[in-house]
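Yeah, one chain of the complex is gone here, protein chain that is, but the others are all in their spots.
Each chain gets a letter, A, B and C, in the order it is written, and its residues are counted from 1.
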Amino acid sequence: MNYIVPDILLLIFPFIVIGSRLFCSTKSNIPWRIANVGCIAIFILLNFIPLANGNGVFFLSNWRVDDFGILMREVLMVSAILGIWLSKDYFEHSADGRPQLHQIAEFIGAIAFATFGGVVVVSACDLVTFFLGLEIATIPMYALTAWNKKDLIGSEAATKYILMGSVATAFELFGFSYLYGFAGSLHFTDIQSAVAAGPSPLLWIAVLFLFCGIGFKLTLFPFYTWAPDVYEGAPTPVTAVLSVSSKATAIAFLVVLVFGPLAPIQEQIAPLIALLAGTTLFVGNLGALKQSRLRRFMAYSSIAQAGYIMIALLGPATIAETAIIYYLFVYAVSNYLAFFVFAIIGHHREEIFASLKGLSKQNPSIAIALAISMFSLAGIPPLAGFFGKFHLFFSGASTGHYAIVAFAVLNNVIALYYYIQLIKSAWVDEPDGHLTPIRLTRRQRSVVILLSIAVVVLGFLPFLSNNIFSGFTF
Amino acid sequence: MNLMNCLILAFILFGIGVWGLIRRRHLVGMLISIELMLNAANINFISFAYFTAHDSTAGAIFSIFVFAVTACEMAIALAIIVNMYRRHHSLDVDQLRELHD
Amino acid sequence: MINDVTLSYLIFILPLLSFVVNGLFLCRKSDKAAAAMGISANGIAAISAIILAVHYFTSGLAPQKAILFEHEFIPFGNFLANIGCLIDPLSIMMLVVVTFISFMVNIYSVGYMRGDRATGRFFALLSLFSFSMLGLVAATNLFQMFIFWELVGVSSYLLIGFWYHKPSAVSASKQAFILTRFADSFFLLGIVLVSYVVQSFDFSTLNDLTLSSFKAETIDLGLLVVSKADALILGSVLIFTGGWGKSAMFPMHIWLPNAMEGPTPVSSIIHSATMVVAGVYLVARLFPFFAICGSTLTLIMIVGAFTMVFAAVIACTQKDIKRILAYSTLSQLGYMMFALGVCQVGQTIVTTGWTASTFHIFTHAFFKCSLFLIAGSLIHQVHTNDLDAMGGLRKKMPWTYWCTLISILAISGIPPFSGFFSKDEIILAAFQGHHYVVFGLALLTSGLTTFYMFRLFFLAFHGEPRHEGVKAGHVHEDFAMTLPIVILAVPALLSGIAGKSLFAAFFVPGKIHAPQLVKLTEASWIPFAAVVIAIIALALAWFFYASPKARIAKALDESNRSGIYKTVYHKFYFDEMYYAVVRQFVIGGIARVARFIEDYIVGTLVNFSVWFIHKLGDLVRVAQGGYLPFYLGTLIVGVLLWRFLGNLPL
Partner (left out) sequence: MDTILFNLIWIIPLLTVLVCVPISANHGKLLKTIHATSATFVLLLVCFLVYRVYALSGTPVDENAAPLFLRFFTNIPWISLFNAHYIVGADALNILLLALTSFIVWAGVLVSWNIKGNQKVFFALIQLLATSVYGVYMSMDLVLFFVFYEMEALCMYLMIACYGSGRRDYGGKKLTLTLAFGSSMILATLFGLYFESGINSWSIVELSKVVLPMDFQMWAFPLMFMGFAVSSSLFPFHFWSPDGHSAAPTAVSMLAAGVMMKMGAYGCLRVAMFLMPEAAKIWLPYVVALLIFNVVLGPFIALRHKDLKYITAYSSISHLGLIFLGLAALTPVGLRGASLQMISHGFLTGLFFATIGMIYERTHTRDITEMGGIMRKIPFLGVGFVLAGFAGLGLPGFSGFIAESNIFIGAFQQESTLTRIVTILAILSVTTTAVYILQTANRMLHGPLPQKYESLTDGCFREKLVIVVLAACLLFIGLCPTWISEFLDQSIAPIFDNISRVGR
């Protein structure tokens, strides 16, 4: 029974937060406090759930809670918590030369809904639930992107996002419809048996449309085009949540799909996955080369990261799922660390490379944190990012796809190049006069330190990796 | 009146939707074309449910869900577009050039 | 109980000790202490060397070889490189010469270096040199010889460039080191090649080879595949190349005259008496090995003979007293070299040349060393190397004068002075080897030698003083400098008579796997011919430079001279040629090409790849134009793209 409790809590949690607005003033901190308490409580609760060793636990025949699901919930919750922390400052004063945000309660509620959508996706076992989950995860994001009503580029980003997103939805639906037509049923087990019985053109059309549809959400080549604009236009905390939560949801969607209904034809679609992965990470790396604005830069970097994640899908189920979960944890932490640093910068300056100048002279601690997060994203050991990427490649190579692994690894050099560009502007460039040193609030400092330590130790401290994933049978 | 005709019809509808999406310059027009694409998917569901699928209720249920979901999506979309109009005083996609490399 | 082994250890340890102590501690503290250290160390070494020699020759051990001690240095898989002390008549003779002369020079330096800034360093380096030279002559194998060969080279480099603030000295030292190093690289290649074929470094093994056993298997030398026998012959040539450079034979001779930029004691010990004969010593040491590679000996003979004449001709025109001596050293080295070469008679071998050559090493060491020391004390008095500024020194420096006469008579081969015996044996050997051209050249050169030596003698000591210092009578003899000169005059006078029987008795190159020439043609007229020629040359020199009607001034100015004289005076423009080759070809040619490859080809490739990546990045960002319909268009493209590329079986 206790398997379902966190989900129920997560479902009612946003209503509580939004409801709390009725009892307190607009400015008060209470909704935010409640949100923190709730999220952390749910996260702890999730950690107490014993892993079910592979076989899932069912509710009402189409709500499955398995190990991957539980760990995915944890990833989503981590992302939500960090997102909420990150967003706090943006409701207190304006940042990056843009008007400040309002209605934190609803904001948190939306984030919570999106998280719940991710939970639905990982625990769905028929197409309807699956589709609903994806939509629940996506629609709040549209709203969040447009949260800043007075912001020009915000509304433009939202418009682009929702148009592209709806088209993506249409593609997925089209794919779903063919899948349904092929299997004659919506339930994953039936679809899987039908696929195992023998593929047909219908199935292939379905696969094509499904991958293209999810390609939007996961910003795969060539469907990533919306990402840079939206990431830049959205408020910074929303960008962070987008780059972690919605990516996590999308990749979870693919994992459920590839290792669930489509498992029998994983071999045949491996080339498609490899191509998507290769092109995506290559284009993402190339795009990030000459950026000057931080959020757009992060957009391209996260596009490239999506490409890296795709490689894991080539491996066998257990390794791939472990790899993806592990990587998502690492990626969430590193990415949020970067975004926290950007937020700290952004509250005093514009969010561009130039405003990082002389950071190492004025605020060495922030510069170090930035370097840590960047090197981790670039996959330099002993930081967590390296082990995450290593695990992804491990999964890809375990089925002998050395070529794509080699290609991805070579791309790491380009990635390192542009991450170093960022580090350069923080470490090498001399500070110019009008940039005053930044004072950190206690919350900011503690979060940055916490995340930095996490990034450093998460990788090579063995007990973490051993215990978190002990559920998986190797 | 057989499955293939319905599929072809759906596919044509989908194609029209895509075509409109790319040709139209007006945001509302684009939303409508998206609606066409979604409905093409619905037609698929219904027809599969009617002709082949062994649990034929599922397809119908799915299409109903689709209506619901699309409704919320469109609601949000229209809200955003209204806000958009407030800021830019136009609904022409060619105006959306602020964000670019 | 002092036995041979302890003596030999003593001979090696003491100079090394003096080097270390002087170099690390004394050189900054006190010059006197450094000098005392150097002198005492080398003196004891010399005494123990003499004791060792006496014991070796009297105990009936001679002329067998013996290895007094040997330590493993580097094991090269299946063959070892050892450090040891080999004694046989040759090495004993060299040990005595080296220790004795370095002892003399140490004493001399006290006077010569008085008041110099870095006397301590000088003594330290002198001891380093004598240590390395001793290690070289006592080598038991090629590898040890190469090690000390290099050490000798570097100590010579350091001593030539001792006054490192003089640009000329610096460049001279660099030239000397690099030229010898160039030759040594071939030497090293030869060692590697030979040791690969023979699987050993030991002289005993090498001298005991027969080519026939190597005819069968072949070896790949990269460009050409040859039989191992030919590889050995090539190896012998390469090894000789090392000696070629070290002994400054003809094309590689230019460093030796330039090396005269160093302090004179250095010139006397390194560049006349000991180091430069290392090349000759190398060939003599490996003689049986060279003998089986007959053609190499012919090469050696040609090189030696040519250098002999060439250097003697140049010496006749020089005015820098040290350069004259340097060229005469070259010419004497030529004697020794070709004396080893003439042992090759057709297919047979005659060993008289070997004996003569080693004998000449012995005698030459003494008189040439003393000549240099004399030149040093002259320079010390008149503060110039130039004969223009000398003359009339006989009265002022009587001791020096008489010692000079002895040494010059010795080098001119006038009986009963030492040079006579050794040189005559060499000429005789050339005759007995039926190498009549070389024989003639040798006779001619002995005449030239007499001429230029007496030219120097007369111009320096006779005639009117041409130097204010001399006129004013500031000139005097320094005891510390005159003492070694006088001491050295004794062996310059006597070593010939004393040594003749000794060398005849003991000095044979050892067992040779080549047919010996048994019947030797007797030619008792040769000594007389040589003496006659010498006396004629003496008379000429007297006529030109000392006779009452000699016009010294005219003899000394090289303006309004014939072209030939100018060419000779400028040493056939060899230095200039060298500079042209090195500057234009090496630095200007190869190095520039290499730098070009590095900077332009490699650099361009690297920059191009970076530029290419950036261009691709621009492409991606161009697509990101912010135009929504284009974004939507990518979706169709994507679907079609993956439908075809994703090889879905549709």
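Some observations on this one:
The rule we apply is simple: a residue touches a chain if its C-beta (ideal position, glycine included) is under 8 Å from a C-beta of that chain, and two chains touch if they have at least 3 such contacts.
Everything quoted here is computed from the prediction, not taken from an experiment.
Here the chain not displayed is in touch, across the complete complex, with A, C. Across C:A505, C:A594 or C:L645, the single residue that touches the chain missing here is C:A594.
Residue-wise, the contact with the chain that is not shown comes from C:I178, picked out of C:I51, C:I178 or C:L616.
Which of A:F68, A:W85 or A:Y326 touches the hidden chain is settled by the complete complex: it is A:Y326.
Residue C:G222 is the one among C:G60, C:G115 or C:G222 that touches the chain not shown.
When the whole complex is considered, the residue among A:I18, A:A170 or A:L416 that touches the unshown chain is A:L416. Of the listed positions A:L257, A:L313, A:A397 or A:A454, the one in contact with the omitted chain in the full complex is A:A397.
Mapped onto chain A, the footprint of the missing chain covers residues 322-323, 326, 360-361, 364, 368, 371, 375, 380-383, 386-387, 390-391, 393-394, 397-398, 400, 402, 405-406, 409-410, 412-413, 416-417, 420, 423-424, 427-428, 460, 462, 465-466, 469, 474. Remark: the residues of chain C touching the chain excluded from display are 72-77, 81, 143, 146-148, 150-151, 154, 157, 161, 164-165, 167, 170-171, 174, 177-178, 181-182, 184-186, 188-189, 192-193, 195-196, 220-223, 586-587, 590-592, 594-595, 597-598, 602-603, 606.
One rule holds in what follows: only the chains that are shown with their structure count from here on.
Counting C-beta pairs in contact across A-C and across B-C gives the higher total for A-C. In terms of their C-alpha centroids, the spacing between chain A and chain B amounts to 26 Å.
Remark: chain A and chain C have CA centroids separated by 77 Å (rounded to whole angstrom). Our note on geometry: chain B versus chain C, Cα centroid distance of 96 Å, whole angstroms.
Among all residues of chain C, those that touch two or more other chains are 621, 624, 626, 628, 632, 635.
Shared interface positions of chain A, defined as residues touching 2 or more other chains, are 159-160, 163, 167, 171, 228-229, 287.
Residues 159-160, 163-164, 167, 171, 199, 201, 204-205, 207-209, 211-212, 215-216, 221-223, 225-226, 228-229, 268-269, 271-272, 275-276, 283, 286-290, 414 of chain A touch chain C in their complex. Put simply, chain C touches chain A in their complex at residues 613-614, 616-621, 623-624, 626, 628, 630-632, 634-635, 637-639, 641-643, 645-650.
Of all the residues in chain B, the ones that touch chain A in their complex are 7, 10, 14, 17, 21, 27, 30-31, 34, 37-38, 40-42, 44-45, 48-49, 52-55, 58-59, 61-62, 65-66, 69, 72-73, 76-77, 79-81, 83-84, 86-88, 96, 98-101.
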